[in-house]
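Note that one protein chain is taken out, while the other chains of the complex remain in position.
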Amino acid sequence: MLTAIKIEIIVSKAQSNKIIDLLEKSGIYEYTILDIYKGRGNKDGVVSHSVNSATENVYMFSVVKQELKQKAIELIYPYFKTSGGLFVISDVTVIDP
Amino acid sequence: MLTAIKIEIIVSKAQSNKIIDLLEKSGIYEYTILDIYKGRGNKDGVVSHSVNSATENVYMFSVVKQELKQKAIELIYPYFKTSGGLFVISDVTVIDP
Amino acid sequence: MLTAIKIEIIVSKAQSNKIIDLLEKSGIYEYTILDIYKGRGNKDGVVSHSVNSATENVYMFSVVKQELKQKAIELIYPYFKTSGGLFVISDVTVIDP
Amino acid sequence: MSMNLESILQNLLSAPILFFFLGIIAVLLKSDLEIPPTIAKFLSIYLLFDIGIKGGIELYHSGFTTEIGYIMAACVLMALIVPIVSFFILKTKIDNYNAGAIAASYGSVSAVTFATAQAFLLNQNVFANGYMVAGMAIMESPAIVVGIFLIRHYNAKQSIGLEDSSHGSIKTILKEALTNGSIVLLLGSLIIGYLAGDSGEKELHFFVRDIFKGFLAFYLLDLGIIAGSKMGSLTKSGAFLIGFALIIPLVNATLGIMIAYFIKLNSGDALLFTVLCASASYIAVPAAIRMAVPQANMGLLLPMALAVTFPFNIILGIPIYYSVINYIWNNNSHILSFLY
Amino acid sequence: MSMNLESILQNLLSAPILFFFLGIIAVLLKSDLEIPPTIAKFLSIYLLFDIGIKGGIELYHSGFTTEIGYIMAACVLMALIVPIVSFFILKTKIDNYNAGAIAASYGSVSAVTFATAQAFLLNQNVFANGYMVAGMAIMESPAIVVGIFLIRHYNAKQSIGLEDSSHGSIKTILKEALTNGSIVLLLGSLIIGYLAGDSGEKELHFFVRDIFKGFLAFYLLDLGIIAGSKMGSLTKSGAFLIGFALIIPLVNATLGIMIAYFIKLNSGDALLFTVLCASASYIAVPAAIRMAVPQANMGLLLPMALAVTFPFNIILGIPIYYSVINYIWNNNSHILSFLY
Partner (left out) sequence: MSMNLESILQNLLSAPILFFFLGIIAVLLKSDLEIPPTIAKFLSIYLLFDIGIKGGIELYHSGFTTEIGYIMAACVLMALIVPIVSFFILKTKIDNYNAGAIAASYGSVSAVTFATAQAFLLNQNVFANGYMVAGMAIMESPAIVVGIFLIRHYNAKQSIGLEDSSHGSIKTILKEALTNGSIVLLLGSLIIGYLAGDSGEKELHFFVRDIFKGFLAFYLLDLGIIAGSKMGSLTKSGAFLIGFALIIPLVNATLGIMIAYFIKLNSGDALLFTVLCASASYIAVPAAIRMAVPQANMGLLLPMALAVTFPFNIILGIPIYYSVINYIWNNNSHILSFLY
């Protein structure tokens, strides 16, 4: 039992490797990526559909120790300043030791 | 940094457009939809499998400002009174400005 | 409105039925399973990609009453002692009555 | 009718049917064999495309005959009779919601059963007309509307004053039933096959004819796995519903054969029409019903249509129906002479 | 030019084009018809594989002629001219980011448009050379780099001192543009087709020739659905951009035909080259631009390329361009004689 942070990120599939790099730079090596079927954000109000790779996004999340949170935010935040998508965190309890 | 609400919904894929309409009526225009591989709820105890469109469900979530929560619940709640599925909310912190 | 627990689990696709059994033994009959596109954990540091069934994982979650939490943890925890993956819980509010 | 057994056996030994069995066996062995859901969806799209195009091309060759009018009328008739009769049978034992849902499913059609019957005719070198595909398209939706209408009608009777919580107006439901993806694709492909005609045949025959059986085999493998995994939950349905799922296809097939004889279809068309009557929808109709009547229990309906009626039809039904048709058609059928 | 109308009609009645219409109709009917995204991706991979292999095999047969040099030069030329001209036209009404993004898209190519033109030539029994595929590969990326370069150049001019927030160095962008999945697959398949030669033809001709039209029809069905659903958001683009999306293909096609005439391509090659000039990318380029220039609005670009230019080209453009080419080529073309 360990209180931890869940970082949730939505980016274009093509950008996901850049985010993985940024996570690693923050000391985070664990992540999970899921395909998004369809979505809409506030950037262009565009419906992003996985049918066209040009608008395809992925949903990534990482469960990380609280100590790693600050660094991750600092490194990843600038990315989202221009790029739309989603970047949220929340609290979870890790059962896996 | 902004405390916000994450609304999570599971409905049949066919109904997802109705939920999007209800979200928009509540002032929520951002959402993400993921395909569900397989699931089971308490409605008919049926295993819904994405292999048969008749039982295929999707997992939607929206991260919204706290002010929008009440309206969304009011509009969407009635839908779930008869229809099974899932409708939960939780707290998240938005990093994306 | 009901405070509940969201259990989130990542296991190999092949093992998902065993976890479903364990959930049922804890009195939990509802769950949702999503395909994972790609992920990395700390077990072997291996990038698990859905392209090779040998490393394919799924993401499962169950929203359950708080009373069921303890039993589920007891039954499922041992599984994760040897097997990698992810097992976390968090608080959610169920709107669906 | 010695042909009966032989043709059953021959049907059983055709590769696509054998793959259906393989799917069931895989489930019994608790194997993890699985066709990815997306591929299964592609296969069902391919099948409608294939049936539509082939039907359209045949229609292009045959042109519109007077027969077509009769067939279409017969299809509409059966699409109304079957769900109504089924509803009243079912209502004796189960609630209105489920009775209406199951009735709708049996009043509609199963495209794979139709395709399997086409493959059966192909193996027997029997000709069938392209417009039977139009019949299939016509029979897909009416039963949905009939089923939902019956549910509402009888619920209103029973519980005056109580809100009816089923979703959507009959108009919306009708609209949704008619613009259902599978109907649009089937009718669209039919029209395209007709418009493209000979050049369409040239362009697409490898795709719609030569590799057809391979994709059908795959699809039946997938359906075998699904049917096998639904068999476990048949217990929930109980003896009455299982019996219904086994007997109603025979009843509907008998009706179908009589009508086919009456309107003088050739034996190939007669089989396809019979199969349309005897089969039940397990995708389009349940999907529509689940939206309009959330009270209906998919846990009852799906195992019946998928794990009883569908296997029965493709394994035994098709060769039996065809033997009967063959017997009657060849014996100038004094049996059905009362129809005249 | 009476052939014009006839060939338009014939094109309209080819099965793949009809499926494109079916997709649009399905959207208008608000049908839930959908090709699963994964299948759509497979189809786009198949198409590049198919175009590449066929081109490579033809190249193996024709060998490298001196013509190739001219064609490649013409392709590079058009891949530079089109985005530059487009950018300055667009800049008069919209911001630099979007002008550059749209310019890049129109300077690049659409593989399905190319494949549809190939299918058109096949139906007309007109020969085209395999190296046109190499031309397509060459035209895919330069426009991306040109577009991004123009954006940066004009932003720097306008807002000295202000940070330019577009991502990545020109070098990175160039690298990414050249190693784009679709280019690697297309060029790779082209080379493999060339290396495998006759034995490749023997091994793969069922896969790349016989079932090609079926997969093309499926893909166009999918694109019809996508185009249909983007039509609604065209309003956002406004009359100027819609007009641009309709007129610029004609302008680019005219340029393309003139160059094709000048370098003496045969009529089949001339059509393919013209189509490369007239078509716009709606996958590879937008994907690249979205990464490098997050300020560009996909809500403007995608509907233009997908819901206007693409349908225009496959429905009317291809037969029109071909009629013009045919007319000029057959009349010793005093029209274009000024080119000499």
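For reference, chains read A, B, C, D and E in written order, and residue numbers begin at 1 within each chain.
The criterion applied here is as follows: a contact is a pair of C-beta atoms (placed from the backbone, for glycine too) under 8 Å apart; a residue touches a chain by one contact, two chains touch by 3 or more.
All values derive from a computational prediction rather than experimental measurement.
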| item | value |
| --- | --- |
| Visible contact partners (per top-of-document touch definition) of the missing chain | C, D, E |
| Option from E:Ala196, E:Met231 or E:Leu316 whose C-beta touches the chain left out | E:Ala196 |
| Omitted-chain contact residue, chosen from D:Ser31, D:Thr65, D:Thr235 or D:Asn331 | D:Ser31 |
| Residue numbers in chain E that touch the chain omitted from display | 38, 41-42, 45, 49, 53, 175, 179-182, 184-185, 188-189, 191-193, 195-196, 199-200, 203-204, 206-208, 210-211 |
| Touch list for chain C against the chain that is not drawn | 12, 14-15, 37, 43-47, 49-55, 81-84 |
| Touching residues on chain D - with respect to the absent chain | 13-16, 18-19, 22, 25-26, 29-36, 38-39, 119, 123, 206, 210-211, 213-215, 217-218 |
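Quick note on the criterion: only the chains that are shown with their structure count from here on.
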| item | value |
| --- | --- |
| Any chain in contact with chain A as well as chain D | B, E |
| Top chain pair, ranked by how many C-beta pairs fall in contact | D-E |
| Classification of the chain D:chain E interface as same or different, half of numbers criterion | different |
| Length of the line joining the C-alpha centres of chain C and chain D, rounded to whole Å | 39 |
| Between chain D and chain B, distance of the C-alpha-averaged centres to the nearest whole Å | 34 |
| Residues of chain C engaged with two or more neighbouring chains | 34-35, 90 |
| Two or more partner chains touched - positions in chain E | 32, 35 |
| Interchain contacts (touch definition) - all pairs | A-B, A-C, A-E, B-C, B-D, D-E |
